[in-house]
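The structure is given below, and queries will be raised subsequently.
As you look at this complex, bear in mind that one protein chain is not there, while each of the others sits in place.
Our next item is subunit A:
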Amino acid sequence: MAPKFYHDDPVWADIDPLPQDDGGLHPLAAINYTDEYSEAMGYLRAVMANNEFSKRILELTEHVISLNPAHYTVWLYRAKTLFEINAPLRDEIEWLNPTALKHLKNYQIWHHRQTVIEALGSPDGEADFIDSMLEHDSKNYHVWSYRQWLVKRFDLFEGKGELEWTEQMVEQDLRNNSAWNHRWFLVIGGRDGRALDEETFKREMDFAKRLVRKAPQNQSSWNYLRGLARHANSTSALKDFALEFADLSRPDEIHSSHALDLLADILATEEDQKEEARQALDLLATRYDPIRAYYWNYRKGLLEQPGAVA
């Protein structure tokens, strides 16, 4: 794109650009810009000093953002301008969509989007937009945080396809921890401590077990499964499930270090099973997760303590 300048543009003839005040002359502070950025910022400083809110501010801020999207002051001034001049907010969202795709890790864009959607009072179209973002980076933290905000703000917990969508995301990539976390948020975390009913609990356990079986060495699905079980105080009921992947009588055929870990936890709470628990932890320390040997050995040490429960 050709650089854009303002000094010979009649639309901006009334503005005297404000040069950068770098607080005096010291080498660490003297920041050299490209001429284009430097000039655009000069005009921005000038209009901000005048508290000008108008249509051309949207053009100017768009320009500065295209040069440096991480400059948060510009975003704030743009949002203020939108509301001051009653700009059509749907247009803003239209403009934001490709801009967000260009800057996947930018923080300010999300904050800005949230401000605009809040003012619009509707999540219409946001699901599609999020899908397109996740196609580029399926674990983008900003996108998932934003999705949670939408769910809470517009009460999308039930009957709005959110659960089905999450299932689809998890199936697409069983190791997408962000998708698992979102599932937790929908089922338990986002509901302000409301108890989990029997039916939902069973459905979620089956869901997690099915996906663990698909990829037994996956931290995310095990975390979810164990979180659920702990939430319902029924960890010990998972013993048979753990044994499916980690049968101590066949130490050469362990299919999941996570199953061994769970098994060790359960065995440690049972009478007369300390030796088996130790065996499971030994297998972890020496064969199936040796990089964490120090941790597994620490767990073994806990078995010595009377009444120790992991």
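Assume a residue touches a chain if its C-beta (ideal position, glycine included) is under 8 Å from a C-beta of that chain, and two chains touch if they have at least 3 such contacts; residues count from 1.
Here is the rule we go by: contacts and distances are computed from a predicted model.
A.B. asks: There's a gap in the complex where one chain should be. From "Geranylgeranyl transferase type-2 subunit beta", "ADP-ribosylation factor-like protein 6", "Ubiquinone biosynthesis monooxygenase COQ6, mitochondrial" or "Rab3 GTPase-activating protein catalytic subunit", what does UniProt name that chain?
C.D. replies: "Geranylgeranyl transferase type-2 subunit beta"
A.B. asks: Touching the left-out chain: which of A:90, A:139 or A:153?
C.D. replies: A:139
A.B. asks: With the missing chain put back, one of A:218, A:235, A:256 or A:279 would touch it. Which one?
C.D. replies: A:218
A.B. asks: Of the residues listed, A:185, A:201 or A:241, which one is in contact with the missing chain?
C.D. replies: A:185
A.B. asks: Residues on subunit A that touch the omitted chain in the whole complex?
C.D. replies: Residues in contact with the chain left out: 20-24, 26-34, 37, 45, 68, 70-73, 76, 79, 111, 139, 141, 144-145, 148, 175-178, 181, 184-185, 188-190, 218-220, 223-224, 227, 230-231, 291-295, 298, 310.
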